[in-house]
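A single protein chain has been removed from this complex, and every other one stays in its place.
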Amino acid sequence: MVEVVGTAPTSAMVITKFVYRHSWKTNLINIKGITRDSITIMKLTKEQLKEIKNQQSQTNNTKRVISPELEKILYDAIPALDHGFVRVVDYMGDDTSIVQAARVSYGKGTKQVSTDSGLIKYLMRHWHSTPFEMCEIKYHIKLPIFIARQWIRHRTANVNEYSARYSILDKEFYLPTSENLAAQSTSNRQGRGNVLEGDQAKEVLKLLKDDAERTYANYEIMLNERYDGSTIDENKKGLARELARMNLTLNTYTQWYWKTDLLNLMNFLRLRADHHAQYEIRVYADIMLDTLKKWVPITYEAFMDYRVGGTEISAKGKLVIKKLIKGEEISIQDSGLSKREWNELMEAFNLNDKMI
Amino acid sequence: MVEVVGTAPTSAMVITKFVYRHSWKTNLINIKGITRDSITIMKLTKEQLKEIKNQQSQTNNTKRVISPELEKILYDAIPALDHGFVRVVDYMGDDTSIVQAARVSYGKGTKQVSTDSGLIKYLMRHWHSTPFEMCEIKYHIKLPIFIARQWIRHRTANVNEYSARYSILDKEFYLPTSENLAAQSTSNRQGRGNVLEGDQAKEVLKLLKDDAERTYANYEIMLNERYDGSTIDENKKGLARELARMNLTLNTYTQWYWKTDLLNLMNFLRLRADHHAQYEIRVYADIMLDTLKKWVPITYEAFMDYRVGGTEISAKGKLVIKKLIKGEEISIQDSGLSKREWNELMEAFNLNDKMI
Amino acid sequence: MVEVVGTAPTSAMVITKFVYRHSWKTNLINIKGITRDSITIMKLTKEQLKEIKNQQSQTNNTKRVISPELEKILYDAIPALDHGFVRVVDYMGDDTSIVQAARVSYGKGTKQVSTDSGLIKYLMRHWHSTPFEMCEIKYHIKLPIFIARQWIRHRTANVNEYSARYSILDKEFYLPTSENLAAQSTSNRQGRGNVLEGDQAKEVLKLLKDDAERTYANYEIMLNERYDGSTIDENKKGLARELARMNLTLNTYTQWYWKTDLLNLMNFLRLRADHHAQYEIRVYADIMLDTLKKWVPITYEAFMDYRVGGTEISAKGKLVIKKLIKGEEISIQDSGLSKREWNELMEAFNLNDKMI
Partner (left out) sequence: MVEVVGTAPTSAMVITKFVYRHSWKTNLINIKGITRDSITIMKLTKEQLKEIKNQQSQTNNTKRVISPELEKILYDAIPALDHGFVRVVDYMGDDTSIVQAARVSYGKGTKQVSTDSGLIKYLMRHWHSTPFEMCEIKYHIKLPIFIARQWIRHRTANVNEYSARYSILDKEFYLPTSENLAAQSTSNRQGRGNVLEGDQAKEVLKLLKDDAERTYANYEIMLNERYDGSTIDENKKGLARELARMNLTLNTYTQWYWKTDLLNLMNFLRLRADHHAQYEIRVYADIMLDTLKKWVPITYEAFMDYRVGGTEISAKGKLVIKKLIKGEEISIQDSGLSKREWNELMEAFNLNDKMI
């Protein structure tokens, strides 16, 4: 599974297989566990399998535009991390919806741009934002709480999260694979350095696993209820759910419906699929990038060219580049750039020999 | 298409006739005009008829949920005022999408509410907002600019408006029918009083019509271009469109794509379908209320009961009502209410004899 | 302290005393601990005391309007729960700013409402929202993560949260006092029932305390760094902070700057100071209600009358009330209300004998 995440499954069959390893309902049925790094991974419940099957089996007629490639993976649970998933559960519009809106705005003015692809590229290049707001997508996401806390900072989305005030959280926690067990970077306060190895890696994984399991077990004791709904001690009351949840660790999984428009989805992906983003959220962003490609392929191409693969250059940076093109000498002192800025600029143009 | 349009209140026949009288494209074809209050009303263009026909003739298969009643009127141009229209051009979700989101949020907690209808009513009553954000709708609207300026104040929507920087506006202006030619209220600064009559009504209509036509004609002269695209004087340049438009009057029609979620649609309708709203925007809101009913019928019922037909009572007002129920005497002096508040309260409960 | 929280301190002196018991910096100075339920409560750091003193000692001249009562408590750390606080750190506008904006909007139309107080009440009663958006406030809040997760769902605010990707979280966790250790309600999925007592209460508190301390200690081990910045084992690397944080429990404290306008503050308070809100967030909302009163006293009065103390009645509910006022018989069957709705209505008007 690990290999597939981030590049996205290439066929419905692959996805179907993975689906069995995930769950977004309680009342798990007792199927043989799959283990990785000696952690048992939860499986799909009967209820959940049935729900997906029902959703996927419907064939409705609509006069709305459809996105054929996205329809193929609609409702699929694409695995993310060890217990998470990304599901596209609804959408509205496709590439032509952007073009339609732009042509209303610009009227005859758009006739100069002859093709849909040309128009979408033009809009992307010149930061015309409103036509991209005309498409909407809704995801069902399962993710660790500490990642949900990063994610929710994107305010321009609609969210319905599983509430631990009302219901008991599933017994599922994120545990990094050993190759993702990075040390703190010594050069960068927010970054990761090399991977921890040997005994220290084992120790860390054991601490994470033991603490998550113990706090979850105590959560059940406080609730006086197991995650399958059975009561522990008939003579006791349970602590209020809204209180007991505070004992859980931040790697516990939660889930939500997350709906946003195409413009804000791209803003999200631009930040979260970037290599500066935390690995754990990037895994989700990479999967979503793939759903973007299926949904609005022309917009996806323009987004990759102008946003993801592009660069911004400051006024001072432009002067440096102009001199470099002319073959003139330029030093960091003359440029007015800080060392950090200088190096970022040189790196962007692969001028590694000029980095200092 | 034509047969379906007639879901609006009055009659299908009338509406059907009107459909042909509206236009959202330039290049009008020359069909015999229809007059009302001696104003020629524009007709649908060939291009436009073809576009609607094309949109409505598509039948796509989708795994998404659909709203059968809304599908029936999808893309129809429902007439509004003398040249405007409301078209639903896309949507996402239905009543079950709200229920689905709520059940994810509240998990097993929602089992107490056994039916979809009961759950939606509960959500509406207790101002649970996020599940209603899970549905989205997109309209194509043609409307006078002075109404567009009220409308745009609802910020939580996505908008692409026809741009008069790029293109020439159609020669279409709103002129009230004589029964809507209201005098300024003398008791209420924002309200309308009785209808103007006789010569004064005729004079006002003539002023509105003449000024709109003259300023439009001068708009063409300044542009050196007629609205059909032909040049007026080959030896002259035209004033920039972004400047010439400033000569148009505020009853000129514009158009836009307007997309919002169900929660914000209801916030819009609550204010704009209210009897305090200006008549001209209420015409649009009333049509949209009807599309709401087709789209999400259960939500519509709850909305009408709790929001539109409901009342809010202040803390002081509650004390008054409590005394009235007990049959106790209560005077405005004792109540702490202002005269205006007192009367609003009495009116809400049909206690007209207690109004002062 | 416990007695004061929620009703808000009544004098600057009281606040000053409490200030010493809270902390939003690391590097705690070693002052004698205060214990409650055998949990040591953190105290202010030297750095923090100095920062507050500096902020409070400045006296700047401004032509802007000021709110005299709010100035008195500016920068004070008002205690909330066991380690949290609420600080007002900046604001813009006062009651007159609302009036000024309304008078621009409504021009001469507002002359009918003669006083500022009358105008503000009118705006509140008729849901005129934009004038209340003209005032802005910024808080510095320290709060448990599980409460922060509820809070952040209010999207119309600006937030800068302490980042555990960059920095190490303080060793502070929320532990309920014994009187707040409520059992799960058996009648209401989200509610609290009676308080847990005796041995079970002690057991729960011990579990919460032990789990928080153990997971925090293991957090330090994984980081290979103590919260005072000292290294644990010079021969080891530390796990990346962005990963190690996942081991912390949800009652760990975080902090943020939270800025919003007056309208959205009232929307927040309406929901979070309500008795349906979780006790732990209500503690914060109650303190903020008190800052609202100091900041914009006229608006506060109108808010309490129309929003907090008021009631909404559905169309069906109105019919019931009308009949009750007339002294007519009315049964739940005739009303069309559900049992739940019926009881909510009767309770709102203290008609407890009619509840079923």
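Assorted remarks:
Letters A, B and C mark the chains as written, and numbering starts fresh at 1 in each.
One rule holds for everything that comes next: contacts are C-beta pairs under 8 Å (C-beta built on N, C-alpha and C of every residue); 3 or more make two chains touch, one makes a residue touch a chain.
Keep in mind the model is a prediction, meaning the values are calculated, not measured.
Judged over the whole assembly, touch between the missing chain and the shown ones holds for A, B, C.
The residue from A:217, A:332 or A:348 that touches the chain not shown here is A:348. The chain not shown here is touched by just one of B:53, B:153 or B:202, and that residue is B:153.
Looking at B:248, B:273, B:288 or B:348, the residue that reaches the missing chain in the full complex is B:248.
When the whole complex is considered, the residue among B:79, B:93, B:176 or B:317 that touches the unshown chain is B:176.
Chain C residues in contact with the hidden partner, per the touch definition given at the top, are 26, 55-56, 58-66, 71, 74-75, 90-93, 97, 100-102, 104-110, 130-131, 133-134, 136, 138, 140, 158-163, 166-168, 229, 255-257, 259, 261.
Take chain B: the residues that touch the chain left off the picture are 144-146, 148-149, 152-153, 155-156, 159, 163, 165-167, 174, 176, 181-185, 189-194, 196, 200, 203-204, 207-208, 211-212, 214-215, 218, 221-223, 236-243, 245-251, 278.
By the touch criterion stated above, the residues of chain A touching the omitted chain are 106, 108-109, 112, 118, 121-122, 125, 127, 130, 153, 189-190, 271, 304-306, 308-318, 321-322, 324-325, 327, 338, 340-341, 344, 348-351.
As a convention for this text, only the chains that are shown with their structure count from here on.
The copies chain A and chain C differ by a rotation of 180 degrees on their C-alpha atoms, rounded to the nearest 5. Compared with chain C, the chain whose C-alpha mean position is the greatest distance off is B. Distance between chain centres (mean CA atoms), chain A to chain B: 37 Å. With each centre defined as the average position of its C-alpha atoms, the distance from chain A to chain C rounds to 30 Å.
Multi-chain contact residues of chain A (touching two or more other chains) are listed as 159, 163, 166-167.
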